[in-house]
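A single protein chain has been removed from this complex, and every other one stays in its place.
All chains are identified by letter, namely A, B and C, in their written order; residue positions are counted from 1 within each chain.
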């Protein structure tokens, strides 16, 4: 029987969320290869956009892929190369970060970055009806980060919530720890922290604990790391909630792409996985103890 | 075992001895492995891909060979690429209202890229030669500065070239002459000129002399500071040239553009047999080094033998092995 | 009289010349600027924060001072930290079923960290001294390898220490003696021992001799290879020590742990006045360099003068300036 080759190109696991996304992609590929012998997968991880373009070129030149599942490192640089894949006749699935030209992909499985920021912002608004002072940790300077922060700002607009400062914690525990330490030195009064990511939330919590100010403020991370969900479920007063941005969207996208080849199910279209607020009430549903993230 | 007194690395480079052959053997081994793993490896399309994407690192590595031969180092080339590409794109986008989406705009952009490269190289070189600061520190500082400037220019995001201008510009990366892509042609020309400059011009000799013993060079009427400054300027121009070819490939620049290219460039130079401590360099070796590095990535994509997580480990092992192959020299550091 | 035999007393001691003062002046300037921008800067809590988080880089930088003084280089320390921390955590987690969440497990973990550091350093050192491969290449290769291994061990994610074990271990970072945190104490002890070793032991002399002129050292009965190998092993052990202090801080390791620490470490050493080309090193200078780098971050976080995007640019400028301040020497490269 003819084998179908599906190429999967995703950014390398350089921070927690990406690690989770990598994990889901890898396990899904292994599972699908075992289930469907007629499917062959090529998985490549890239540390920068140029490397990702290389990977995609290699898949075309040497692996004759029939489908590409790609989570673009950045939108613009990947648009033309992915378009070339499409033009070669292959199926294209795009995850999370849309390409800068419409209509290239057959299937789009996306997170919602502005929505992630907006949902987070709405939670702050809800928790701080009378306003308050917060600090914000941002991710690696990228469009994603900008979209999230813009969404967040839009949500808290006019709520009386004052953002004391924003710094980049680069979705990194250590950087977030350092930044938060300095925020704590600088601001005697902080009511809450938008860490915007669970890795950074861990760094922030470390700094707060060290300063002995854990009781003064609460922290909202994001992306649904299992330890954080656990704390939400346990009713931790510092970690009141979380906002999803499921790294498992890579699994969803790969699985749907595979379905296109092994079944007759219609899979093309656009699937936006909205960011959902997780609170103590619904936390159990989002707790996957086996995930590395 | 008490070894010989001469700290004889790279025995002069005239003889084709095992050391010279080392990197070539490594390259051949990689090609054979690639072919065995997947016969498509030698398909002209794959070769074209590998060569043209190696061109960026390759062009810069030729310039880096001179810098290192003259006893210097440049850690800023990767982020300099990002910075130059960013400025080029902003300038070109800015000119569209005045000049339209024409080749004219692109030519201006290219000119800006090359000049900016020269200026950035000159800045590095002046700080190093006139202020007497160590190259490592100057270029490390500039690396951080350029990267930060790109982030700032892009407002944390991506600086994108106007789409229709991009389509005009694209052939500069994807097009070519007689079926050979431009980046490959440019890389080849730069490499040949570099090899000639290194071996057959006074400039190349002066670089080696400075790297071998600065005092001696000075006493021999070599204008040490100018020669060294020039190595950084030439490298800067080549970084500009690499950017000119890079922009049409991805049509954008961001703070992840050119990440770690400096280390890849330096690694290519050293794998090729140039001495990191200066005094001896070979451009053809650098070309081999660039190809070795380019092929490793490509070969790892040919198969799924190893977890992609371990790609790095394999790269690291091959980098070290390529140099072990030429280790006959008793290196001092 | 052209030549006199001086018997001036008080000879050979320390002379504080402008070069030696350079980095100190830069440090003082930073402290003053920090204070002016935000008086909380000098609050003991902030000082404690800065010192304890500088301790990781600081401890490694002391070891790096010896490596560089002896004419070497190590680019692998950052990812070595990640690797060691990762293995330590996995070992400790693995021992819990057998030994429970006890100090015993942590002690074993610490032992593993230090031994692994020594082994990794020895591996670097052996490849460099016995195989004669350039330090830059060996340690660049190892940097890539270690980082890839961590990613693989963590399955792309984060390796987290068992939570209750983490709480037992925590005081190693957050606790201390007489109100001084352990990392600060350890850093201070390492720095003092390093300074003594550099200035007052045969080992320090031998490192400087090797870095200045390997041949002279060899003719002077210095066991060049062993001394150099030892510099890498000591650095490895110190990386292990830094990891031992790092793990209790956040209880995790991932492939972003220790990213770019190698460059920061080397920059600290050179800002402190050690010659990158070897032959002269000063540990106290390194300590000053580490503090300068630590303070820049801190000051940038304490003020909102500039866009955070530009933090890097300011860091870069200060790194270069700190060295300009001591440039009186006409550096050779």
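Things worth noting here:
Simple rule for what comes next: a contact is a pair of C-beta atoms (placed from the backbone, for glycine too) under 8 Å apart; a residue touches a chain by one contact, two chains touch by 3 or more.
In this section, contacts and distances are computed from a predicted model.
UniProt records the chain missing from this view under the protein name "Monosaccharide ABC transporter ATP-binding protein (CUT2 family)", selected from "Na(+)/H(+) antiporter subunit D", "Monosaccharide ABC transporter ATP-binding protein (CUT2 family)", "Phosphoribosylformylglycinamidine synthase subunit PurQ" or "NADH-quinone oxidoreductase subunit D". With respect to the full assembly, the chain omitted from this view is in touch with B, C. The chain omitted from view is touched by exactly one of C:114, C:208 or C:253, namely C:208. The residue from B:57, B:92, B:209 or B:263 that touches the chain not shown here is B:209. Residues 1-8, 11-12, 196, 200-202, 205-206, 208-209, 212-213, 215-223, 279-280 are the ones on chain C that touch the missing chain.
Panel shows chain B; residues 1-12, 14, 196, 200-202, 205-206, 208-209, 211-213, 215-223, 275, 279-280 of it touch the chain omitted from the view.
What we mean here is this: only the chains that are shown with their structure count from here on.
Mean C-alpha positions place chain A and chain B at a centre distance of 34 Å.
Our note on geometry: chain B versus chain C, Cα centroid distance of 29 Å, whole angstroms.
Annotation for chain B: residues touching 2 or more other chains are 151, 155-156, 307, 309, 311.
Listed for chain A are residues 12-13, 22, 26, 138, 141, each touching two or more other chains.
Residue ranges on chain C touching chain B, taken from their complex, read 71-73, 75, 127-128, 131-138, 140-145, 147-149, 151-152, 155-156, 214-215, 263, 266-267, 270-271, 275-278, 307, 309-317, 319-320, 323-324, 327, 329-333.
Considering their complex, residues 38, 40-41, 43, 45-46, 49, 53, 151, 154-158, 160, 174, 249-250, 252, 254-257, 259, 297-298, 301-302, 304, 308-309, 311 of chain C touch chain A.
The part of chain A that touches chain C in the complex is made up of residues 12-16, 18-20, 22-23, 26, 138, 141, 165-168, 170, 172-174, 177-179, 181-183, 185-186, 199, 202-203, 206, 209-211, 227, 292-293.
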